[in-house]
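Note that one protein chain of the assembly has been removed; the remaining protein chains are unaltered in position.
Labels A, B and C are assigned to the chains in the order they are written; within every chain, residues are numbered from 1.
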């Protein structure tokens, strides 16, 4: 199987879906000739032309709303928001409109829409090119929220997202675009939206993560296994909404200890929901406090390198948190 | 002390602040001659004139952005968003702008802004006049989020909000506007933003709530005290961000059992953060799973009466949850 | 206007039957609307928002499109519009009560949050102007399908335009700007009708915008802008028909501003006496679009007074029946609140 990067997997998924279904089209800023500022759509404009790969005006709410309208008309739009930090102007369209359309029309109207967006820090982007925005959307029933951490999952989940009859937010860890590589079959396959993935089996404690932090979590788990003999189970959540409660609970039943990692700031982050599930349904399995290792509660990831590194969780910080929890 | 309604307390707070400081002004849709669709600003246009009580165009992001600009210029705007459901168009201005201005300018620029908005269900408003949106904002450092449940607190906290040098989101339980009454001194006083309030002392379990649900929580606590001899402590959080961790932990230390109630749907709601704090710092005090009684995970509060009542937590449902937890 | 040539006035080609149908929809909407106010006063329903005064612009517009086929994203005031597209008084009445089987949302939404797939009426929400860029998206999809050869551009059984309506106040929203801009850039088969009734709840148009006509804003988007007397159903039909032709033939989008007035408070929650003088309201009552169309029909011998009276009696009995049906319909089961969150199949 060829080894490719995360972003190549994403591009291939779009290419295959464009080829498969004439209803699929892409819109967003600079997705055309420029191939996207991260090059996720590179070559697709040349291959599919300006009808199907459409440079949008510089206006996110309309990118999403055009997508909603087109989805209502039974097309299959893939909307790119250039950075997750710029999704906020579209918040109303996502939360009040896309998420609620099916429910509010008692299923008469549906919105099979994909919104792709690179998220996360560690790339020198400062407060406005580093945001992790997932928790805003995991509070919104009617949406699905997906964050892949491997090229295999990225391709398979994105293809599932395009085929899903609901609005799917697909956040891509931009720091991993080229850093994360993995085997990806050239054949057609999909990865279902919903189930979490046991990225590493373990018995001492469970580490819950997603996106770039899931990648780091595996590295950290290997490190503590090697250096300290700690056997960490790593759950890559992959689909944040709907949440795979079963996976969470069956892991905690085994390990009794939980560490949750995300880049977004701690308070009211997605980790809180995992912790809340553990504190209720998982209460009896818990042998230790539920720990969260997250970005600090500041307004964003600072630009200046030392501050950025201070902000970001990384394999070393995760390993340290694993050690602390294992020693508990 | 006069007994007044929640909305009267809010109106009086604005009146007093307008009288106190010429930099204070109000803007929003229909706040002028109409006195607000809920009448929160009734009489203020007549008293302070069109310069200080300004009907805005029908455009929420600009209501907030004008507020931000005016606050940067050292005025003290009070912006009204007619229903919390309509705050989403302003999400970008609140999250990327107001919340981050102080941090991103290293304290050079500040945004002393109040955004008032009625929130919550149970008033026949359906999906778009019933929303509880607090959790979107409690994830945003740089903001303060306040939700009063008594007229006394409403007046005192709103006055503090107007005097606070930071952007404060002030959500008002609209179902309680006229239903909730209480004693409010005619003299000048403020209630500090930050500390939670022990609404009822108790020893068997702790109920965490805010806004309308804090009001219901007290009713439910009285009911179970009378009927079942269960002694519930009720913590009215009042300030959701920053969170009063000390109050949470000292109560759980005493009672060992926690029930969290909010109207917003469960997943990734504000209750998750409370549960997460309990599952970590409060772990050793816990004698039972941390329970959440929240709106179901559906896109909104339905209009039709039976469905609305099914959605909404109320004193009876809360009492039932208290009994279950107490029996644990 | 009577003097203009028939070429310039598509309404001159409307046959008497169609004119009577137009009148009938306006009347039926009005009578349904009036009954809703009565039900509210009786405490039987909690909320109503009215189309009274806006019937001419809505019906004139509706009759210019391929009804039930072209996409329509209405706003809450569009009762006469959706009735022209096939929503019945009984359906609307059930929505007022939030009863089981409610046609638009199963009772989940407040009344007048229209939506009805059989007539290609997109489900609407409350936040104003959100429907505008969505309608542009629907128009985009129409053009996309044609460009991809998935449909024939002249196939009248397929949607060939997207129409959306909103009030003048709602054009202050960024959503409106962004939707109009797409419509202009992509020359979309799109019509935006602004029903300018001079107020957004209590906020008068001077506090809303600094232009004399909302249609002046068309210049910002490279689309055709046109102002019309919104209380003259045939004048509206004329400009609407031109806009529809433009849309069908690749001529791009149109912004129609219909000047009108609401004859009631904003909604049953409103008291308009705080912000509108009674004289102003009375002046506009004299311009009631239904009376005006009645006069036209009488003067041009398209309907007799007896026929008008008969129509009124029919409308009343339909509304009576609708109310009875709604009142006797049960409420939905509480747990119905849990359904239809996610679509299962694509």
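Note that in this section a contact is a pair of C-beta atoms (placed from the backbone, for glycine too) under 8 Å apart; a residue touches a chain by one contact, two chains touch by 3 or more.
Source: prediction; values computed, not measured.
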>> With touch defined as in the header, list the contact partners of the absent chain among those displayed.
In response: A, B, C
>> Using the document's definition of touch, tell me which of B:41, B:82 or B:96 contacts the absent chain.
In response: B:96
>> One chain isn't shown here. Among C:12, C:150, C:219 or C:291, which residue touches it?
In response: C:219
>> For a quick check of understanding: of A:249, A:298 or A:320, which residue touches the chain that isn't displayed?
In response: A:298
> What is the set of chain B residues that contact the non-displayed chain in the whole complex?
Replying inline: 22, 25, 51-52, 57, 59, 61-62, 65-75, 89, 92-93, 96-97, 100-110, 112, 141-142, 144, 163-166, 242
>> Even though one chain is hidden, which residues of chain C still touch it in the full complex?
In response: 172-178, 181, 184-185, 187, 206-211, 216-217, 219-223
>> What does the interface between chain A and the hidden chain look like in terms of residue numbers?
In response: 29-30, 32-35, 37, 55-59, 61-62, 83, 85-86, 88-89, 124-129, 296-300, 302-311
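We adopt the following convention: only the chains that are shown with their structure count from here on.
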> Measuring centre to centre, with centres taken as mean CA positions, what chain is farthest from chain C?
Replying inline: A
> So, what's the distance in Å between the C-alpha centres of chain B and chain A?
Replying inline: 31
> Which chain C residues touch at least two other chains?
Replying inline: 102, 105-106, 108-109, 113, 125, 127, 174-175, 341
>> Quick check: what residues of chain A touch more than one other chain, meaning two or more?
In response: 89, 92, 96, 100, 103-104, 141-142
